[in-house]
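Every protein chain except one is present and positioned as in the full complex.
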Amino acid sequence: MLINCVAYENGARLTELAVEEIGDYLERPGCFVWVALRDATHEELEKLKSEFDLHELAVEDAHHGHQRPKLEEYGESIFIVMHLLEYRDGEMNLGEIHIFAGPNYILSVRNQSRQHFHGVRERCEREPHLLQQGPGFVLYALMDAVVDRYFPTIDLLESELEEIEEQIFTREAGLSNIERLYALKRKITILKHVVAPLMEVAGKLSSNRGPVLCANIRDYFRNVHDHLIRINASIDTIRDTISTAIQVNLSIGAIESNEVSKRLAAWAGIFAAATALAGIWGMNFKHMPELQWEFGYPLALLTIFLACLFLYIRFKRIGWL
Amino acid sequence: MLINCVAYENGARLTELAVEEIGDYLERPGCFVWVALRDATHEELEKLKSEFDLHELAVEDAHHGHQRPKLEEYGESIFIVMHLLEYRDGEMNLGEIHIFAGPNYILSVRNQSRQHFHGVRERCEREPHLLQQGPGFVLYALMDAVVDRYFPTIDLLESELEEIEEQIFTREAGLSNIERLYALKRKITILKHVVAPLMEVAGKLSSNRGPVLCANIRDYFRNVHDHLIRINASIDTIRDTISTAIQVNLSIGAIESNEVSKRLAAWAGIFAAATALAGIWGMNFKHMPELQWEFGYPLALLTIFLACLFLYIRFKRIGWL
Amino acid sequence: MLINCVAYENGARLTELAVEEIGDYLERPGCFVWVALRDATHEELEKLKSEFDLHELAVEDAHHGHQRPKLEEYGESIFIVMHLLEYRDGEMNLGEIHIFAGPNYILSVRNQSRQHFHGVRERCEREPHLLQQGPGFVLYALMDAVVDRYFPTIDLLESELEEIEEQIFTREAGLSNIERLYALKRKITILKHVVAPLMEVAGKLSSNRGPVLCANIRDYFRNVHDHLIRINASIDTIRDTISTAIQVNLSIGAIESNEVSKRLAAWAGIFAAATALAGIWGMNFKHMPELQWEFGYPLALLTIFLACLFLYIRFKRIGWL
Amino acid sequence: MLINCVAYENGARLTELAVEEIGDYLERPGCFVWVALRDATHEELEKLKSEFDLHELAVEDAHHGHQRPKLEEYGESIFIVMHLLEYRDGEMNLGEIHIFAGPNYILSVRNQSRQHFHGVRERCEREPHLLQQGPGFVLYALMDAVVDRYFPTIDLLESELEEIEEQIFTREAGLSNIERLYALKRKITILKHVVAPLMEVAGKLSSNRGPVLCANIRDYFRNVHDHLIRINASIDTIRDTISTAIQVNLSIGAIESNEVSKRLAAWAGIFAAATALAGIWGMNFKHMPELQWEFGYPLALLTIFLACLFLYIRFKRIGWL
Partner (left out) sequence: MLINCVAYENGARLTELAVEEIGDYLERPGCFVWVALRDATHEELEKLKSEFDLHELAVEDAHHGHQRPKLEEYGESIFIVMHLLEYRDGEMNLGEIHIFAGPNYILSVRNQSRQHFHGVRERCEREPHLLQQGPGFVLYALMDAVVDRYFPTIDLLESELEEIEEQIFTREAGLSNIERLYALKRKITILKHVVAPLMEVAGKLSSNRGPVLCANIRDYFRNVHDHLIRINASIDTIRDTISTAIQVNLSIGAIESNEVSKRLAAWAGIFAAATALAGIWGMNFKHMPELQWEFGYPLALLTIFLACLFLYIRFKRIGWL
């Protein structure tokens, strides 16, 4: 579905075009065309392929989707794949945006995502001194917008981790902690695959040996690269912390297990002492003088009680109870 | 066993040949010969070695098999080893395909695998504008076919992992989970050894310093390289997830162990209380007035019952039962 | 908030300036301006941006803060971000200092930190032969001061680790050890993110391909780099030791658990023996001759005592008690 | 001990020499001398040092032994250290072979190993077209022989690992598994130190910047390099599998522990129930009507039996028995 298709000259919006008119504007010097598609059909892609003379393999990739973030150069043109991230209700939804850019055109195709980029176009049009840098700047603006939208997801995952951390040391929710850590690990792995290759892409775009198309705005791509490095560092920290948390959870489980064992041992000992004493006075020997005493029974009860009390205090002192 | 042996000129099929005729066509400009063998005998290899002037070490490798995926350059010719993967009924079967390619010939030898490549030849013959790029393009087509067949195996292993994950948190199949995770680890390790070196090969073929033979179709090899990077990333994710799952399984085992200990402790306590009380009233002291009371017995039973109930409720409340 | 703004000529303090006068001094040969701000407002930054012709992206970064340590070159000027570390009462507070430096100016902006750098200015003014090297030397002096302040934090964390280590082997504080190790891991991770990227920055500044601004004092930056390598090595050691300590804590938990189990088993056995014997003599068989003996009871008590003693000694010998 | 010392010309054996005659043949064009020593004494080495003008440090290394595999270039000459591996009855024996090679000589010194290389000399002499490549080819032949002898050791270690794996899941030999895994880890670590540096050596010999001596037979060294990469990959797989196996063994131990705990809990519960019931009817209350009933006893026994049966079935159903 075509979202819009506009020609720009010297940083200013010239006119909205039909796809068929694109060819006329591509020849005009100082002019470039910016096309945005959404969930493009095969026909739409084929039409634009012939208009812009896109490379067959890039168009195929855009059509099939499920690419990893990457940058491919075909002569002077470049093809970029980025992931769009939506994290809602604990579910992570991945969309894709494919961008074809050449000296006089930029074409973005967004797939399976509700995130739109109207704001980027508006911002670009408000800054003609930057927009006149051409498609390279539009590419930067899109990339910056995509990357900026990763930050809230990172923040959410960090909060999730902090919530789990709080529970780990309260020792109430052992199993659910593990489940949540495992689920978090899965999510952060997805995020890693979204961010790490894109970081490489941004690195290439900002380096001196990057594509000519972006030569004059490398400082801007360096800024995006920097954001991605920061996100990537956060991801690595979260991953590392998850690993430690899983280990710590195991350790705490073991410590708790020790405590349960000790209490079990202590109570078992106390009851066993009572039972053994009662058993002794329950024996049927004929000559057991204490059985005949008037105060035998209360004394026996007292003895049992004192034995238990003694054990109880002892266990309390060594910390088993 | 010779599968077929065909000469091509300017991207079009010229004629099927006997092995002995190969020499005649190698001299013709714009012509190349494409030979496919299967489980080749020593004699067949020797014959083709002299026809194509293959390097002795490469032929030896092809004969012995059990190579790791690799690319070797002998002057203008190259020798490539790839693995063919068949994953059926939980068993992983590894075949090999050895490809010798030079400026005017391409020879593929398939070993210990039922996977054929008739479709590749057909597709190539349907696209003469690409096939006229020569043996380099045929090499790409074969490699692309080999790599595309890795994807279903990855998908199967991912499903296996997901199945195991589901069971881990239901806590029913501790030991079988571990066995399955271990088996999966073994399979994914095999896959890693199939994919990682091939990724390197594809990287070399698509780089500027790659063999001359593939110089004009580097974009295509970059595409294959990209697929392999994607597969490799999936493999790494699965490996990492398996490690985490093994750890998690251990943690869950520890947590479950705690719960069993607690229940053991709780029930042991309840019964021990009953036994101790009964033991006390079973003592043979002469002066135990409650033994003479008419309602002594029911009261004793009640006492025992209440003591047990009290403990039961208490244990229930602290979550041990 | 402006802290101060001074012009220097040939290493000597010339005069204190108002921000508006800066332009006059930038033109004077052999003269440079050193401005220090604290928690700068947007207006202050904008004013200085136009005075020094700072790059928009750098100013934005300085305004937003929350950057990772980095070095960015904009033509002849450079922009550096460093973290200021305050570790007090177990809480780690991160401030930031942003430095803009060009051939004839240096501007530092300190954010969210109570650490001031008056001492640096004083020291610089006392060494005119070094200060006349220009803004590069000031940059070095600031960086050296920032890095020197990291050492006490490292020392504190190392002491914390040593304290925990002492407790690990006394086996008294299992759970609190884990909590403290986990908290320490978190702190050291923060420190790692403070130091590692800054090490890279110092590496670039001291290398032959570093910015021209620092060309004549590379030996000094190499010294800072060296300090950071040392800090980084300490951090890695602490991280590694924490991992080992967590593992060791788990192991000790398991060993302690074994000991508790053994003691539990031993005492359970001793009491169970007593109870079983008492139970036997509590049976109501008519013909139990020992029940009639005069010394039956004392002998029975002795038997029970000896059985328990035998078990006690045995358990003692095999180390279960 | 001198094994043999032969001069070759144009790939053909010329004559056997005494050490003193070596000098005469070194001057002859197209001629090279191949000397093999075994557990050389200091005197032998000194003599050959002066004959071939070997570098002092290399001779010292050869004399002291206990080197790691390495390649050192001294001008046009090279010095190579490789390990000889004998794996017999679970014991790993490491010998060394030191090779000095120059444009017109090759000298091998074998230490502490019973492996001889007669076969290599014979094979070389049977292939004069290769042998006339000079000492570089002899070096290749020796290296190829050394590396080929690593494969059986790898195979043995892989079988050992498979044996252990089979036992891990039969759960009978927990401790012996761990011991065997640990021993295997030790052996594989030795192997790693034998193979990894040698792989580097072979890599250098086969690269374009390798020693001139081997320039014309780089394809052959690439082959050796390839074998070493394969061995190295196997080693890494074994190491990784051992780690996983140790973890898995721990997990299985935990699972088994759970099962033992459950069975312990179940049987303890059953017996405790019987004991508690018997205790109740063993109380000495005067008014316990059921004690007077004629069928009281059998009914009591039945009650106890049913209670135990009920518990037994319940435990069976939840999988504790």
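In this document, chain identifiers A, B, C and D correspond to the written order of the chains, with residue numbering beginning at 1 in each.
Here is the rule we go by: contacts are C-beta pairs under 8 Å (C-beta built on N, C-alpha and C of every residue); 3 or more make two chains touch, one makes a residue touch a chain.
Remember, predicted model here, so these are calculated numbers, not experimental data.
Across C:E9, C:E125 or C:D226, the residue that sits in touch with the chain not pictured is C:D226. Considering C:T15, C:S50, C:N93 or C:N258, the position touching the chain not shown turns out to be C:N258 (whole complex).
Check D:L94, D:L130, D:A145 or D:I304 against the missing chain and you find that the one touching it is D:I304. For subunit C, the list of residues touching the undisplayed chain reads 165, 169, 219-220, 222-223, 226, 229-230, 233, 237, 240-241, 244-245, 247-248, 250-252, 254-255, 257-258, 261-262, 264-265, 268-269, 272-273, 275-276, 279-280, 282-288. Seen across the whole complex, the unshown chain contacts subunit D at 55, 57, 61, 67-68, 70, 72, 74, 174-175, 178-179, 181-182, 185-186, 189, 193, 243, 246-247, 249-250, 253-254, 256-257, 260-261, 263-264, 267-268, 271-272, 274-275, 278-279, 281-284, 288, 290-297, 300-301, 304.
Basically, only the chains that are shown with their structure count from here on.
Matching CA atoms, the turn from subunit B to subunit C amounts to 145°, rounded to the nearest 5. Two copies of one sequence, subunit A and subunit C, touch each other mainly through non-matching residues, since under half of the numbers at the interface are common to both.
Distance from the subunit B centre to the subunit D centre is 25 Å, each centre being the mean of its Cα atoms. Centre-to-centre, using mean CA coordinates, subunit C is 40 Å away from subunit D. Listed for subunit D are residues 282, each touching two or more other chains.
Taken pairwise by the contact criterion, the protein chains link up end to end in a single open path, with no chain closing the loop. Contact between chains, per the stated criterion, is found for A-B, A-C, B-D.
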